[in-house]
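With one protein chain held back, the other chains of the complex are shown just where they sit.
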Amino acid sequence: MQREITCIGCPMGCNLIVQIENGEVVNVSGNSCKIGIDHAKKECTNPTRIVTTTFPVLNGIYPRVAVKTAEAIPKYKIEECMKALKDVAVTAPISRGDILFRNIVQTGINIVATQSVAKK
Amino acid sequence: MYDVVIVGAGVVGCAIAREVSRYKLKTIVVEKENDVCCGTSKANSAIIHAGFDAKPDTLKGKLNAKANLMYDELAKDLDFPFKRNGSLVLCFKEEDKPALQELKERGEANGVPDMQILSGDEVRKMEPQLTDEVVAALYAPTGGIVCPFNLTIALAENAHMNGVEFAFNEEVKEIVKGEGFFIVKTGNKEYETQLVVNAAGVYSDVINNKVSEEKFTIIPRRGEYNLFDRYIGDMVTCTLFQLPTKLGKGILVSPTVHGNLIVGPNAVDQEDKDNIDTTKEGLEDIMAKALLSVRTIPLGNVITSFTGLRARTDKDDFILGEVKDVPGFINAASIESPGLTCAPLIGKYIAESIKEILEAEINPYFNPKRKGIVCFSEQDEDTKRALIKENPLYGQIVCRCESVTQAQIVDAITRPLGAKDTDGIKRRTRAGMGRCQGGFCLVRNMELLEQELGVHFTEVTKFGKASSFVVGIDKEDL
């Protein structure tokens, strides 16, 4: 299988052509440096992303708290992750780093607050 | 039963309402939009014309110069921004000079005081930004600039203080003639009234033609404008017109009463009464023509562009007074330029005829004065301190570009006939009218509307109807 992706290693944005066999990257072309190869390998075998969103806050000085997945989650699970967070609301006080949702979509990864919200 | 139903809450409808409130009459203004000043009154040159333009035998010619002279007292009574900055009609060709002279004579016939014809060099001394092509100019010191929003709002508020009712979001669908009365039907309501005043702007033909056989057609004439940042607002001090020639009427370059610079309008007739889209050609056209008058205009300083529609008929004059075939139905129609200037006098004129028809008594409680929203940034230091002491929200700036405080915005929302949407706040206080065009203060203004009006955040609109800002909460469509 062949895939074309854009390298994000630098502003060059090389158009990488990646050969994949049995789930393994066997060849990368179009890159200008080694970063391209590493990026291709990661993107074509296990692409992951940190997802950020907000939760409604009850009784806080702000109506929303910003949150993120504590680590990057598999890219294909992003949508499922957002859906799972649909009706989540949290109560102040919240400290940055607090775990607000555990094991999002069976990734073993938690959703943590990225800001503190004091009680109203 | 009402004595008077006024259709339309533009500057003309509101001016009539205020003048009618001098009498003991039960009056209501019926408006299809969410606020006053939503049609032609909100999008025009904002000029109080001296009055040399119209022919002396027209209503425009008869009213203009006289109406102009009402503004000093009116601005003081009603507390709206007005300034006599003077106007100049620029002449670019030697052979056009006779036309300039003719304009001066016409002005004199209309009663415009103190006009002067200046040479190119003389006028360049007054306005150093003028191009070298200017060979002469007609100077009319009585020309002025006004805030058309606050003029209209002030008239409406004063009318309201003196007993006039206002109904918004009610479009007149039907007018039934009875024996000595009318029933004005909107979508939701019916108003029985002795008299109907048609001040419906670009829709005044529709209203007139519902009841009268003396039909006319409004041909909306679009005019596009660019409004510039205050940085270059002091580029000119007078309003600069171009002498009309065979090639067209020319466009104006003027400071606004708030210190911006305005350039426009072009003039294109259209059928659509609602289309106020700006066009690429129109905006390019006005900028090209502006450069006849002034040396440069930095385009990067445009903060907004807009289109206004002039409500004109092919008669080229106002249509004022009771319609012959329908007693009790009074037109204040076909009000194109200088309609803004003439509005207060049109108001007087119509009110007087109403008084005569209904033999109305004087309203002894009529108060001609109205206090506007305090413009905090324009006060001296002592006043500022006193204001904050009285209400700490004067210390809280919401709109940073125009330095509008939270107290002003709350006042705008909570006063009678107050703002119901963000455009209403903008027109009353200028919050969101500056160089960032609400980029920073929009959300705060929405919150203040939510808080003061007790509506839900999703119901806050830009100008009523379906002009909402937010459609729902996040993730709900997932």
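Note that the chains take the letters A and B in the order they are written out, and that residue 1 is the start of every chain.
Note that a residue touches a chain if its C-beta (ideal position, glycine included) is under 8 Å from a C-beta of that chain, and two chains touch if they have at least 3 such contacts.
To be clear about the criterion, contacts and distances are computed from a predicted model.
Visitor: As a check of understanding, state which of "YeiH family protein", "Carbohydrate ABC transporter membrane protein 1, CUT1 family", "Multiple sugar transport system permease protein" or "Pyridine nucleotide-disulfide oxidoreductase" is the UniProt name of the chain not shown.
Guide: The correct option from "YeiH family protein", "Carbohydrate ABC transporter membrane protein 1, CUT1 family", "Multiple sugar transport system permease protein" or "Pyridine nucleotide-disulfide oxidoreductase" is "Pyridine nucleotide-disulfide oxidoreductase", the UniProt name of the unshown chain.
Visitor: Who does the absent chain touch among those shown?
Guide: A, B
Visitor: For subunit A, enumerate the residues touching the unshown chain of the complex.
Guide: 5-8, 10-13, 32, 49-54, 56, 62-64, 66, 68, 75, 78, 82, 96, 114-116
Visitor: Of the residues in subunit B, which ones touch the absent chain?
Guide: Against the left-out chain, subunit B lists 226-227, 231, 274, 276-280, 282-283, 299-300, 302-306, 381, 384-385, 388-389, 392-397, 400-401, 403, 406, 435-440, 442-443, 457-458, 461-478.
To be clear about the criterion, only the chains that are shown with their structure count from here on.
Visitor: List the centre-to-centre spacing of subunit A and subunit B in whole Å, with centres computed as mean CA coordinates.
Guide: 53
Visitor: Contact residues on subunit A for subunit B in the complex?
Guide: Its residues touching subunit B are 53-54, 79, 82-83, 85-86.
Visitor: Which part of subunit B faces subunit A closely enough to touch in the complex?
Guide: My answer: residues 474-476, 478.
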